[in-house]
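Every protein chain but one is kept in place in this view of the complex.
Note that the chains take the letters A and B in the order they are written out, and that residue 1 is the start of every chain.
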Amino acid sequence: MLRKVAIISARQTTYEENKSDERFQEMCYPLVKECLEETGLDFVPGRGIDFGITNSDDFFDQRTISDGPMGDLVGTGRWGGEEKVATDGAMAVMYAAAGIASGHYDIVIVLAHAKESQVDSRNIVTFHTFEPFFTRFLGMDYTQALGLQAESYMHKWGVTEKQLAEVSVRAAKNGKNNPFAQRTDKITAKDVLGSKVISAPIRELDLYPVSDGAVCMILAEEKKARALTEKPVWITGYGNCYDSYFLGDRNLWESMSLSKAAWSAYRLAGITDPMEELDLAEISVQATYQEPMWYEGLGFSEPGKGMELFESKQTDTGGKLPVNPSGGQLCGNPLLLSGIVRTTECYLQLRGEAEKRQVKGAKRALAHGTAGPAGQFHAALVLENDEGGNR
Amino acid sequence: MGTKTDKQGREIVEIRYEMGIPGTFATGPIMGHMLNKLKDKELWGNRCGKCQNVLFPPKIVCPKCFVEPTEWVKLDDYGYVATFDVVHFPTVNPLTGEMRPVPYTTLIVALPNGGGFFHFCLEHDPEKLAPGKKVVPVWREDRKATPSDLEGFVLADDQG
Partner (left out) sequence: MTKRMRNVAITGIGQTRHRGHREDINMVELVSEAVEEVLADSRIDLKDIDCIVHGNMELFEGVHQPDMWHVLGDGAFGKAGYRITTGGTTGATLACTADHLVASGMYENVLAIGWEKQEEGMTTTGITNMADPLWEREIQTGAITGTHGVMMMNKFGEPANQAAAEIRVLMAENARKNYKAHLRIDITREDVLESRVLAWPLRLLHMCPESNGACAMLFSSEEQAKRLPQKPVWMHDHITVHRQETFDLVNMGDLDTHGEAARVLYARNGIVNPLKQIGVFEMYDPQSWWALDWIGKFLMFENGEQIDMVLNGDFAIDGKFPLNPSGGVVSSNPIGATAIIRVAEAALQIRGNAGDHQVPREVDLALASGFGGTFWTVLLLLGKDKPDK
């Protein structure tokens, strides 16, 4: 990036299964207000917020041009503009950063929202990601795709359901420290293995819950960032990548696009050994098998050794590289938002504001998001505070 | 589902599909309050303390000023035509899946104590309609806190 970009403010809602007493406006507006109050900014291009990037999905919102009503919330009624990123939230952060790094804007607000509870079934939405000639006839949706990939991964590397159940257990344990998390009741491996089968081998407690929520963030170029906050969080690495579309065209047990996205980010941030050089990672785990599998793609472990790394406890809080101290997506956040929620968590960590889930002395973090069936698309961001090595 | 042949004699396969995504929309306290009041045959908007504009439908924040509207305002039970459209092109109503009967007329009505909004006009003769004409609302007998509780507007003259 030809200009340095930092996140200077970020707020998230609590994630809940059904915010039935709120429309997206009620979810989003308080967050925007808080971010503006914190930074003292107003919607005045050139002397305040120059532009808005929104993040929503027309299908989940059941609304064409779902960024239409968002304009009011990012101040475009006064003057200004807004554009919508219609994929994982990490891309909204990346795109906002691009707008600033290009020189076109100095300060951009990002507002992401999703209410998975609004549609009768989120599977009906993700069913429509599949093409209408063949895969829809098979009744494919993301949950089924996750099942296929889980089966493939477990078979390839000999990972068992019992082992994966511990991923859920740990997520809930971490989530207990996160005031924004949704599903944090203490569970045991037995609970996981006894829960309803959704799409074998994935069970209900293996899978992220239906969730509603929103995130607001403000990004700024270096000079203004320093003027507006004592603790800017810099974006020092970014990467994203698409894999093949048809599940049969890929080896589902490994992720080419995750490695490419991650290493692109690491290269830019000057990282050669992620386990050593990162202080924490917030990764998007939609179902338990993804935790060890994403470790491999992210270069935390060798291929096939993801489960071993998890079981070594090195990725527990207090371990060498804490992963998902927030509990992650398994504790609840909408699918679309995962990357930006992960980014928000990293942001809080790097500012020492993560309260009970704080990783002490965190300087450098990885935020990860994914989109598409069975992790077809991945995005990775490396974030650092002023103490991080790469400034 | 069907096949046909194109001009070059190639077989073309088409797959027919009707997309339905059932869902439930939350209304929140602001829209919810306005919709509830429709049962009482009342239109309620909210007023921005800064620009004094009355927003209808009511909003969480004034688009112009970016401040929260400070008070609820009961709108007048009559208004004036700001502009109108007599539409002859039939389209599907996405909330019902049914074709709209044509012609149908939409209008933007301006209410004296504030609020300008889109709704149906039950008069379809463009000769009779004009900006500035007074219109009054027509309410459905059976009201359920949905937008269609307000059927539309008619010319005040015709109401007698």
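FYI, a contact is a pair of C-beta atoms (placed from the backbone, for glycine too) under 8 Å apart; a residue touches a chain by one contact, two chains touch by 3 or more.
Here the structure is a predicted model, which means the values were calculated and not measured.
The missing chain, though absent from the view, touches A, B when the full complex is examined. Note on the undisplayed chain: of the listed residues A:17, A:38 or A:58, the one touching it is A:58.
Residues of chain A in contact with the chain left out of this view: 1-3, 23, 45-46, 50-51, 57-59, 62-65, 67-69, 71-72, 76-77, 79-87, 91, 94-95, 97-106, 125-133, 238-245, 256-257, 260-261, 264, 371-373, 376-377.
The set of chain B residues touching the chain not shown comprises 4, 6, 10, 12, 14, 17, 19, 25, 27, 31, 35, 53-57, 63-64, 82-89, 91-95, 106, 108, 110, 114-120, 126, 131, 147-148.
In the analysis below, only the chains that are shown with their structure count from here on.
The touching residues of chain A, when paired with chain B in their complex, are 19-23, 25-26, 29, 42-43, 59, 62, 71-73, 75-78, 115, 118-120, 124-125, 128, 132-133, 136.
Within the complex, the chain B residues that touch chain A are 15, 17, 19, 21-31, 59-66.
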